Structures are given as C-alpha cells and as structure tokens.
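Of the protein chains in this complex, all but one are displayed in their positions.
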C-alpha cells in the first residue's frame, strides 16, 4: 500500500485512481499514473493560475497546449518557440542535464513540424567566486548546452546568467528554442483514425531516466545517491538524424500526428496523443527496440531515453515511413495502433499488462488550490554588499570585477551562434539576437533549398531575447515579474523589434508552502498584467517547482522569452558606438 | 560553375555552403550514400559533426560511398574544398596532409578570426592577394592543425600552406599558425574557419566569398 | 613510481553512441562478424601511491554516474 507513496502519489490521489479505474491498479498502471499525475506532467499546483495568463493576440497562431506555441511572422511563416527547465537533472549531472534540456526543447519545436533555428539559455548558479561547486556546475552546464546545440547545428544566439547565493544548492538551467514553419504546415499531436499505426522512431530505449519526471522534476532535491540512475544521456547526432528524418516525413505528408518523447517517455506521449484525439491506443512494449533486453513492461513505458519520437501513420504509408527512417539511419518500429476504446492498453506479448482510461490519466489529474500567505519576515538573507565605500572609483572597479557584470564571452564563445546563416546580431553585438527570415521576395524558401536572387531590399527578421531577475522578484514578486517582461521587451526595442509573443519558465520553490504559493501567484499576476498591457499573448511555457536546497528555496525566478519582429534586419540596432561624431542621446519616459 | 555540397548524417553547415556557393554559381546537395557527383564542377565538404564526431573527427565519413567518388574526382584535378569537419574528412582520407587535434583549450570556440592569405594561386584562393587579410568566423573543438615537422617543411616549400591565422588569432594551437592547406596541385583545399559564414556583411563579413568566387573563376575542365 | 592504467567504459545499459557508430561502420569497410562494440577512455599515469587511484577515478577521471572504471 505504500508503493504509491514511493512513487510520489498521496493516499488521496491513490484512492482517486482506484475510483477511476474501478479497481486497484497493477504495477504498470500505477507507474503510469504516478508519472502522469506528477507535478511535472499534471501541473497539479499551477494549472488554475496558468489559466489566468492571456493567450490571445492578433498574431497568435498556436497557443498553449501543443508542444510549442507559435506566432505569425509574416510571409506565410510562423515562429514556434518555447522555454523549458532542466534544473534538477543539471544539478545532479550538469553536462548531461543541460545537454538533454536542449535536446528536449528542440524536439518540442520539431514535433510541431518547425525547423529549429535558434537556442537561448537562462542560467542561475551560486556565487562562483566562492563556490567550487557552482564553478563546476557552470562549466559543465555551459559545455553541455554547447555540445548539444553545436553538434546538432542550431545556433545558440543569446541567454543570460546570474550568480547568487540562493541558487547554490539548486541551480537553474532553462533552455529556449525557436523554430520556423510555413503556417499551413503546422502539425498537431492528436492521434486520429482508428486502425492507424503508431510508429516509434529514434534511439533505442534503455533504463536511463526511469521515473525522472516524478522523482527529479517534481520533488525537492536532496543528496540522495539513489536518485542518480535517473540521469538521462543525450546524443545530439542521433537527434540531428531524428530532426531531419521528422521534417522529411512531414514534408512528404506521411504522418497523421507527431509527438516527441520527453518527461515520462512513452507513457506521456502516447496518453497525450490519445487524449487530444479522443481515441484509444494499444501499445506492444515487446516491439520497442531495447538497449537492455531484460527490461520490464513498466520500465519500457516510463523510460526517459532521449532522442525518440512517436507518430501516427495510415497503414498504407507505414512502409514509406520506415523507408525514410532507414535513409536517415534512424530505428523505426510499428509498436501499436489507434483504437476507439479511449483506453491506453499496454500489451507485453499476448498479455494485457495495463488498461488505463485516457481521460483520467491526462485530464483528470487533481489540481490543488494554493494557500498563499505573504511572509511576515524576509525569506532570504540580505545579499552581501559588493563593497563598502563611498569611493566611486573603487565601486566601479568592484562592479566591473563582479561575476554578475563580467563579460559573458567565456560562455557564449563556446556556442556556435552562426550556423544557419541568419544571425545578424550575435551575442554582445546587441541586447537581443536578430535572425533573418527567408524572404520570398528574394526567392528564398524555408522548406526547399533555393538560391537567393541577391536582391537588395528590406530583409525581414525576428529578434529574440530571454530575461529574468530573481532577486527583484524575491523583493516583490508582482513587480519583479512585470519587470522581467519590461526588460525583455526593452531588449527587443533596442534592436528595433516589436514583441509578438511570450514564453516563460516559472522556476519556484515548493508551492505547498504558503509563502512560496504567495510568490508564485503574485508573480503570475504580474506576468499576466504585463502581457495584457503590451497586448502580447503567452504562447506556452513550463513550470519548475520544488527548487529548494537544504538552506531554503531559490529566489522565485520567472524567466521570460520574447519573439519580436522587425521590418528590416539591415536597420537593427547594436550596442557599440559605431562611428566618431555620432550623437549620443538618452531616451526615457 | 556548378558546386556540389556533400551531406553526411550529422552535417550542419551544408545549407550555408549551398547558399554561399549559390552567390557565385549553381549549387546542389550530394547525398553521402550516393556513388554519384551529379556532374558538378566543384565539391564542397561542409562543416558539422558527421557521424557525431564519434570515434575520431572525420574518421567514419571518409569511408562513405560519395567520398570514393570525391577521391577519384580530386585525384583527377577536380576542385574540392573542405571546411571545418570537411577539412578533417579530407585529412582522414589522405587527400590533404596532416590531422586535426583537439584545441589546446579543449573547448569549442566560436570566434571571428583574421586569416592571412599565404598562397593566392590555388583554385580556391586565386581571387585573393598574397598577404590579404580575411575576416572569417571559426567554430570548432578539434581544429589544431598538426603534421610532423618534415611534412610541415615540405608543405611550406611547396606553397601548400594556403591560409594562416593572423598574429594573435591562432586560438586552437595550430602548428605554424596554419588555418588551411592544399594538396600539391592546389585543386584541393581544406581550412578550419568557415568562409561560407562570411558571405554577407549583414551577418558579419563578406570576405569568405572570395574563396567561392575563386573556384567559380577556374575554367571548367 | 608505478605506471597505472585506467580503463573507463560507459556503464552497461547507458547509451554508447560511439560504439554504435563504429559497429555500423565496420561492415561497410568489409569487416564482418563484429559485435558488441564499446568505446571508452584510457588514462595512463605515473603515481607515487597507487592506493590513491580509486579515489582519483571517483573524483576526476571517471564520471561514476554514467561510467565504470577498471584499474590495472
């Protein structure tokens, strides 16, 4: 009876599962439920608040709910983007944690058919000046992000880093990905068509990341060594093939639906596809290509092995799908079919080992009302003063020497900011990265390689930026969140771009504690009000809760990513003074 | 002039090379598993991480079917340019001397560098002048050019050192500041920096275009 | 001083993309009958006190989360 508690479910939740099932769940079923009803997949503590964010806007193409959101960027093109956290995996194994964070967010982008064109990252560590552990985390997380993005050939064009005490035990690694798609080619993840075939393609399934979503992403982190085997390992080469293969499958119109495997692996991807399509799925776990032959059914269902996708295919197209996968040297296997049962049924050979109601899994996870209470006393120690003097020269030197103001060159030089030939403003050239779009007026296409005509006219472009400021949110969650949106918009304005849509990653502590609930609800209110004031829709995002170490919670850290448009890349602003004799002006409200 | 751009699993800068070559001629993608160069006049092996750089950079890609054709093509005087991972592949294939080792920093580094043209008579540098400085980005983890000293002396004597990092720009620790080399005949050139990412001032520099323009000016065989 | 050799391998069941790549490449070169290929790292060092080597492996040479090591 305590099995469900080990898996992170409460007694109340367990009873609810028994009620929905009409019986006690077996081992496979309980494993599946525990993941789908984890904080990470079920948004138990955040769903009601997230519903308050504005999701409408004139340029909105796809709002929250799909793998990534998208906005219209003109010329029949949409820009898909999303930010996601990989905080706890990065705290355990920073290189692989950060790398697989990038891999995961990229799959979200190409799962809707968009070609990823840019990555940004937002990082928080403890004081690197004092903490060897924070230096280690910084070095390895940055190397991991670079390794994945560079190897897969997608430009990492911007980001931000802060070092502050409250992140010492619980670092933050958030990655944002941006992609482009011809708007009428967007694909959804809803499974459809009873009798259609479910094909799993990509890497083999191993034991890595078993239970990662419930254990690593949905509970407070402690030094428990037992959690270590849940680390996932990424292979950007496999993902590069998976990316090209997926886009070719879509380009040839061979797929009914496509979904990536992220947290909770096959479990969440199949359940979500079935729920969205209002159908059922039968899956045969023994057909799944394995890295270790002795894996049990529940392990296959919940493994978080990276670089895998799931698609739904009409039976007569299966051969064509397998052929495209073979061309890209990607494993592909038909592992199931679409049914009209609205149940997710798991077969181990002939035996039915799991029979789960899809709606209950995906849509009926209980949500909890938060009990926010403003703390009476400050939650965080006063940050140490950088220097105690009135001497302006000394203050300037101390500022210049502080890790939070130092040049980020050592970091962004480890990222390929140029691949793709779109980067008009790379790191340190401007406050936001500027990326050229294909220009149909110049003969350029997104999907087909066409030589540009070389015409000299305005070059359509987008600008992207990511920002957050935990210390200010800690001081005043509402204003701090508003300021994050303002700062990010100001970054876009500095290159001449106007925001079109926003994504966010809400990094907070344990929401079951009233003061964290207060931070969380006030920050979301601020985020929503700022977006409404600007008329920008929130197109999607991610929530990372339980970011706490032994010494307390992190600063509440909502991170926002904006995509904006600018009419002509040739006019984008830059940071440096250009030529002698130019006038310097200061503009303010 | 028709350029063929090879695409291996894991190639990343193929589209960039295609677009760069398209500015001075026609371009076409060549698939690694094909035994066919589609009648192109010049072959570009672009950058990226063919086969994930697994085992050793360029080691696996060099055995792909298309590389057999490229080797024949090169030995018959065909124009071949290897950029970054393409340079590594050409070295592994023995079409160029030397090998590329991990940067002394052991880090991936993406940086705009100045290159000095040492030999302006190869098929890929004839539009440049000796001593001319080109601003081109470099981005790699394994770009430290190495060859034993006698080989380096011979390369020098034969004018096979085509491009050098300008003073202060050799960030990867390459022997004798070598950024790019050619075969004896000058039809095959490999370099670590990325000329295809320097074809438009809007994205930083247009100096790299000269390499493609050089090849385009070579009369078709 | 003794020369010590450390063999570091990806843990069983952990993704070994390098090994897979080599396994796929060999038949294309005419080498048949090869299987179970794994690629790891080799560290060789002179140490005054070989008793320290296991600790070095745990702390620096290997990543015990994802790698096994063998000291020779």
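The chains carry the letters A, B and C, assigned in the order they are written, with residues numbered from 1 in each.
By definition in this document, a residue touches a chain if its C-beta (ideal position, glycine included) is under 8 Å from a C-beta of that chain, and two chains touch if they have at least 3 such contacts.
For clarity, every value in this text was computed on a predicted model and none was experimentally measured.
All shown chains touched by the missing chain in the whole complex, by label: B, C.
Along subunit B, the points of touch with the absent chain fall at residues 55-56, 59-60, 63, 92, 98-99, 101-106, 144, 146-148, 173. Seen from subunit C, the chain kept out of the figure touches residues 1, 3, 5, 7-9, 22-23, 25-26, 29, 31-49, 52, 55-56, 59-61.
As a convention for this text, only the chains that are shown with their structure count from here on.
Chain geometry summary: the mean Cα position of subunit A and that of subunit B are 36 Å apart.
If you average the Cα atoms of subunit B and of subunit C, the two centres end up 33 Å apart.
Under the contact definition stated at the top, the residues of subunit B that touch 2 or more other chains are 51-52, 54. The residues of subunit A that reach two or more other chains are 235, 237-238, 329, listed in rising order.
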